[in-house]
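Here the complex is missing a single protein chain, while all its other protein chains stay put.
Coming up: chain A.
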Amino acid sequence: MDERIDDYFGQRLTGAEKAQFEADLKSDPQLADAVAFYLASREASMQYAREKKLLERHAEWQALPKKATNMAWLNAWYAVAAAVALVAFGIGWYFLNTPPKDMQQLAAGYVMENFTRLRQELGDSGDTLQRAKDSYNNGQYATALKRCESVLSSDPQNAEAKRIAGIVSLHLLDYDKAIDYFHRLGAQKELYANPGKFYEAIALIQRNQPGDKKKAESLLQEVIDQDLEGKNEAVKWMK
């Protein structure tokens, strides 16, 4: 194994050595393959270590007593309280015969259905965004985000880059970033179809900080009033 590979990723090469290594990498397929093997091995060993830990903990958690055994703790007082609660629930159900809406679940369902895989579309501007979508679909989220950011650094108005960057950030649970991307997307007036406000509402619902639900509802109302993308879902969610 070429020691330079380890030194390169350990960032221990001098400027000149680094430049030489990168030049060699372009012209030498064997070196490129060795680098790929080095990185794949690192990932495999990391996954192996974690998998071992996961199997140990999974076995431990499977052996935990099931919650149903807690019924043994039931005493008369709790039984009365449970009965009263049941009656109250029944009355409430009778008068408010509508299930409570859980926007969190609705939003999670939408994300699941629509953001699991990003569709490749004709006319994606350049290779970079297409590759960003590939990276996302392969689970390479940091790479996908970097690609979108590189497009946005040269083309700050690129709506698709903002959309993908927002979706990736959402997947990485970086809600602040996702909200920022979607907010900037939603502010673009020149687009024929703009899901920015709807997506921003989703990110707010998922972040779930105090005040987020209200902001999300206000955005969903805007989506409905202005007939923006996501209107069908917004109408259902606001019912």
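The rule is simple: contacts are C-beta pairs under 8 Å (C-beta built on N, C-alpha and C of every residue); 3 or more make two chains touch, one makes a residue touch a chain; residues count from 1.
The rule is short, and it goes like this: contacts and distances are computed from a predicted model.
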{"item": "Identity of the absent chain, which is to be given by its UniProt protein name, from \"RNA polymerase sigma-70 factor (ECF subfamily)\", \"Cytochrome c oxidase subunit 1\", \"Vegetative protein 296\" or \"Aspartyl/glutamyl-tRNA(Asn/Gln) amidotransferase subunit C\"", "value": "\"RNA polymerase sigma-70 factor (ECF subfamily)\""}
{"item": "Touch criterion as defined above, residue of A:Ala81, A:Ala187 or A:Val235 at the omitted chain", "value": "A:Ala81"}
{"item": "Touch list for chain A against the chain that is not drawn", "value": "1, 3, 6, 8-9, 11, 22, 25-26, 32-33, 35-51, 53-54, 57-58, 60-62, 64, 67, 70-71, 73-74, 78, 81-82, 104, 108-109, 111-112, 116-117, 131, 137-143, 146, 171, 173, 175-176, 206-209"}
